[in-house]
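Note sheet for the following structure.
Heads up, one of the protein chains got dropped from this complex, but the rest are sitting where they should.
Entry: chain A
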Amino acid sequence: MERFLTSFSESEGGWHSDGRTLVLATPRGEVTVRTKCPPGSFGNLRMEDGLGHFAHYSSIIKTVGAFEEIASRKQSIVTMALAESNLIAGYCVCWYPAADERWSALGELMYEMAAIEVSRNYRGADLAGIMLGNTLQYDFFEDKIAYMVGFSWHWDLEGTGLNPAQYRQKMMRLYGRFGFREVYTNEPNIALRVENVMMIRVGSRVSAEDQLRFRHLRFGIKRP
């Protein structure tokens, strides 16, 4: 069950002004999901115990300070799932690709769903789906090719009890719910293991020409 609260507006009129807040009932108690968390809103937060370092797995984002830096980037989105008002139970972050990544060759057409993670203690309540769905609700995405890359060496196989093939399917089902589909590429990191996956969602206003440029770029061919 979920209920929406009002949009919050720490930076009225700017990129973060249409952030949304909703409250979910989970088996572990209420969790608040906030999209477009602005810089300056992370100071009193701390990571929940199910995020962090484990024997075979480490969170992609390990410190609260990292969220501050990400939220400061141009048109980045930080979505948080908070328990007990200041405990980070999950997060979803997205941004434009870094200049040294292949996908940056297409400028602001490309937008990376860079990381999504839910604490081991809060899994099973579809927090990942709710964070992702609410992050993707912005009209901004209709001008973008949103993409995610799943590297099997980042996956919490131990914590989930899944093997890489099963985890890959779980990721594909999650993103598939929001219109993402798998595409192929010869990008070396993605191509390194067959379990790895690249999925994209093409915005409704992305031109056929831009889609073709992206297709060629996936195979290392640059078109004008």
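Simple rule for what comes next: a residue touches a chain if its C-beta (ideal position, glycine included) is under 8 Å from a C-beta of that chain, and two chains touch if they have at least 3 such contacts; residues count from 1.
The criterion applied here is as follows: contacts and distances are computed from a predicted model.
Engineer: Among "Magnesium chelatase subunit D", "ABC transporter domain-containing protein", "Protein phosphatase CheZ" or "GNAT family N-acetyltransferase", find the name that the UniProt record gives to the complex chain excluded from display.
Structural biologist: "GNAT family N-acetyltransferase"
Engineer: For the chain left off this view, which of A:46, A:177 or A:216 is in contact with it?
Structural biologist: With A:46, A:177 or A:216 as choices, the missing chain is touched by A:216.
Engineer: For the chain left off this view, which of A:123, A:144, A:168 or A:201 is in contact with it?
Structural biologist: Counting the whole complex, the residue in contact with the absent chain is A:168.
Engineer: In the complete assembly, which of A:25, A:98 or A:194 touches the absent chain?
Structural biologist: Final answer for the missing-chain contact: A:194.
Engineer: Identify the residues of chain A touching the omitted chain, counting contacts across the whole complex.
Structural biologist: 56, 152-153, 157-158, 162-165, 168-169, 172, 181-184, 194-195, 215-216, 218-219, 221
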